[in-house]
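The complex is shown incomplete by one protein chain, all other protein chains being positioned as in the whole.
Labels for the chains are A and B, by order of writing; each one numbers its residues from 1.
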Amino acid sequence: MTKPFDPVKSALQGRDVIEYLDTHFKGKGRTLFIGNVGFSADAVFCASRLAGVPNVDFRFIFERRPDVPHQVDELAKAPEDELRQLLGARLVIEPIDVCASDGAPLAGRHTCVLTDRWLKSAEYTDVVVDATGMSRSTCFPVVKQMVDHSRALKIRVHLVVADSDGNGSLGIESVSGERGDWIHGFQSDIETDAKSGALRLWVVQLKEGAGPVLNRLFTDLKTPNEVCPIVPFPAGRVPTRGDRLLFDLRDRWIDNWGESPLSLIYADESDPTDVFRAIGELHAARQDSLRGAVDSVTILSPLGRRLPSIGMLLAAQKYELPLYYLETVGYKVTGPVKLACGTQPDHLWCFRFLPS
Amino acid sequence: MINPWHKRANELIRDPLALLPLISPQPVRQFFSGDSSSLFDRFVVIVGSPGSGKTTLARLLEFSTLSSALDAHTRSEVRPLIDALNSAGVISDLKPRVLGVRLPANAQYRAIWELPYSEDIRHKLLRSLLQARAVLGWLRQLEGERVALNQIELITTGTGDAERTAIHADSLDQFRMLARETELRIFKLLSALVPPGEAELAGYTSSVTYDPLSALSAIVIKDFQGTGESIELRPMLMIDDAHELHASQFQDLDLWLRNREVQIARWVLTRVDSISPSEFRRTQLVDDIETPLPGTSHGRDRLIRTLLGRDQNRQAFRLVAADIGKRYLAQLTVFANKGVASLADALSEAQPSLTSTDIKNLRDQVGALSTETAVSQSSLEALDQVLPENAPEDLRLAVTRIFLNREALRTPQRSLFSGPSADEQEESSPKKVGATLVNGAALQLLHEFDRPFYFGFTRLADASNQNIEQFISLAGVLVDELETLIVRSKPPRLDARRQHKLLTARATKIMDEWDFPYAPRVRRLVDFISEQCVEITRRPNAPLGDGANAFGVPQDDLKLLDQDTDLAQVIHYALAYQAIVMVEEYSCKKRQWCLFELGGIPSIAAGLTFSRGGFVEGRMSQLKQQIDR
Partner (left out) sequence: MKPAQARKLIGDLLQWSDEAATQEFHWLDLMVRYKFDHYQGYGPGRRFYVTLLRWLTQFDPADRATAYRLLRDHLIFVGQSEMHHLVGLSGPLIQRDMRRHVARLLKLPAYMVDEDPAAQCRLALLQERTLYVGVSDGARIDVFRRYNEGSINNEQVVPMAEISEAKWDSLHKKLAGRLKAKQEHADAEPKFEWVCLIDDFTGSARSSIWFDKDEAKWDGKVGKYVVANHERLASKACIQVHHYLASSIAKTTIEGRIADIAKQYPALEFCASFAYVLPEAIRMQNAADPELLDLLKRHYDPEIAKANSHLGEDVAMGYNQSGLPLVLEHNTPNNSVAVLWARSPERSGDCSEKATIEVSPLFPRRQRHMDVR
């Protein structure tokens, strides 16, 4: 008897992803590829592997932000040019405003309308969502939407993501919006009266310089009862990164949140399945121990490195957990800005959602 | 042990009993001074910047916090707060009089505006959702204080049976059920990945028209706390952070809540940048109670109240800051054990002095200038009279230097105390001239010789822009250092140099960590204004006395903001995060100016005065140029 297909246990990594992209899609039905155009050099990689497959329709989102320095805009031209060269007329780019003129987050809502239209424009058997370079508030609702559709329309959904350790675009820091929001589609029922008395456990990635953002999120979430900060470990090239984050952000996690080292969750920065497992175990344990006593909600907030965030998405998707997020509304240039050379990303992951 | 100086914001404190000792009663008394009944019988808009205490005030008035306060009324640190609330009519005879619920206007409310429906439907959905959540919030608060549903009676005055029936006012279970259903239905619309079209909204009619607040006037609790007594509570809705709503939503809220048919107490708390500058400016002078607009329905009115200082008398905030300092220090045993109860006592106000080499340098400069300008002895003596008696030599020399430089520039008829020259702005009495000149001299010594300027409790309080959070953020670094001194068995007192260094580093760090929309461009704006202000502050003749901390443009230049949304956005966020403060229609040299005054943090980082009035003249186009660079 075969086991049900588990997208996390069957995750593909590294060269296996390349093999998959190179071999699986040839000769299959029509495939919709949804990607993002921006200054992330890694965002071209997956599309480039599929460029030679004629049955793939390439649709790219361009996230418009209100405050982007011209150097960053310039940087985004190179990947876009590369995509045009690779894909020619097959490349369709449509813009999405990530926030309204008053700063209200919009990305998820507007993206879902767009991707719904794309999906319904033809009969697809496969949808590839390339999360590389895509904002979480754009990517996560699209993945949820496609996975929901996969059951109804019997399509295969492939979530791919590439990331590099060296920070491919040096000299650029993100500037956060001031309005947090539930990632569209991941509100759960947390804001309803039924959940008003529920204990709130907040699981949040720590990131350098994120003090003000963490403050805002914590306040927005009505000072959750408990917080489990995610600390990067292993942390690639800087083994002490976790310790430094804990020191730099001690005002937050010790003074503001009242937590201790017993609450820390460690997560491999380069492995989304690690965060997924940690959240799954935590959520299951809490549900089990608090059942019958008091209601509990686990809220996730992705920040920082992309791969652990994907782990959060997978957990939110599986356990129907709410995700709260502060959008990036602009960028700050802090040093010489340069794009990484077009080499292979350091990390590649693929998660497959098969219609059951 | 949690350090309240590191916590910084009261809204991070969950437990009301932990929050109460940290709330200073002064701002509460100040806020409710005058006729406080008008704060509960009409629509009130409360305006303040982040950290001004809006949310703390709203939390204080929530039923659960009031109940906690009353339970703790015998505690000495809570008693003054109880008295203030009693004077305001929020409580009486140790019983609450309002049933307050605070609803943060979060992104979900704003998201209603993005639904693909007519404006009318969208406004109705917002009103319905707010009302549903208000009702549910009231009931939760009451249940939290062990009030059972069967103890609650809803009073509807001036409405018919139909209205009572529509909201199920005679059955609290159904009253709540209806509110829950309304909330859930609207929530489903908001959380749908792709929402249904307007044509498919047939099933949502009741949710769109849910309107209990047009009927409800009071809530009676029978057998309150088992005393057999009934108490009547005025329901109160506080919509916090209303600036997060879309402008059209805010307008509709305004229209709705001004209506006298709404009988509950209703407040909207918002940021300064969400009301028009002219509205804001009016509120600085008096409470703005607007009379009914011509041609509109009878009885509409609205009160606007600010949480910012109405004038430049900072004394009130200094008292608040001192009180907060005491309360916060009391929470740290290391200070309590050492008997350090007052932050002011730990911050030395003793004037620092320059090194002997630098003093000699200064003396030599003054000597050379004296010779050059051939100033009379009587003039020098007149100057001496306006200087503080205990001013140290370096300050005296620096003031004298300024005076001599002025002499070198002025015409023979003018004296130190005659009217301003071309590059000087208006000055008043000699005594005031003395004080501002001394500060100006001190600032010049800061820039030239690194002589500390930011020290003493008064300056710390003044640097806070009358913002409690900012005060705590700045004071926190001083408290950390004091704690180190105690650990090292040294006297817990910081000298001027150390205070100055810590505050300057802290201010710089805060600015480097600015992370809000348009922060990089706000930074450029602030850096530009700072540079201009430092230049004029350092001019040898100190034309502005204690220098500048603002960039002033002709009032008419503000029209550019209406035409340039990009510039307006940058200014909007600069104001919101107190990087700058806008002072409109400032009279100077017989003209009207708009001042873009640096906030306390950038002023410290740049080494500038906190006094209002000194500004660099310029044009709005220059600011535009900076942010476009």
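Simple rule for what comes next: a residue touches a chain if its C-beta (ideal position, glycine included) is under 8 Å from a C-beta of that chain, and two chains touch if they have at least 3 such contacts.
Just so we're clear, the structure is a prediction, and the values are computed from it rather than from any experiment.
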Touching the hidden chain in the complete assembly: which of A:E74, A:D243, A:D295 or A:E320 does that?
A:D243
Residue, one of B:E143, B:D211, B:D450 or B:E481, that touches the chain absent here:
B:E481
Looking at A:E19, A:D73, A:E123 or A:D295, which makes contact with the chain not pictured?
A:E19
Omitted-chain footprint on subunit A covers residues 2-3, 5-6, 9-13, 16, 19-20, 23-24, 233-234, 236-237, 239-240, 242-243, 246-247, 250, 254, 261, 264, 266, 268, 271, 273-274, 277, 350, 352, 354
If the hidden chain were put back, which residues of subunit B would touch it?
334, 480-481, 483-485, 487-490, 498, 501-502
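As a working rule, only the chains that are shown with their structure count from here on.
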Inter-chain centre distance, subunit A versus subunit B - centres from mean C-alpha coordinates, in Å
36
State the interface residues of subunit A toward subunit B in the complex, per the touch definition above.
66-67, 69, 100-106, 109, 112-113, 116, 141, 144-145, 148, 175-182, 184-185, 187, 189, 191-194, 196-197, 209, 211-213, 215, 218-220, 223, 225, 251, 254-256, 258, 329-330, 332-333
In the complex, subunit B residues that touch subunit A
2-3, 6-9, 11-14, 104, 106-108, 110-111, 113-114, 133, 136, 140, 179-180, 183-184, 187, 190-191, 193-194, 244, 246-247, 513-521, 565, 569, 573, 576
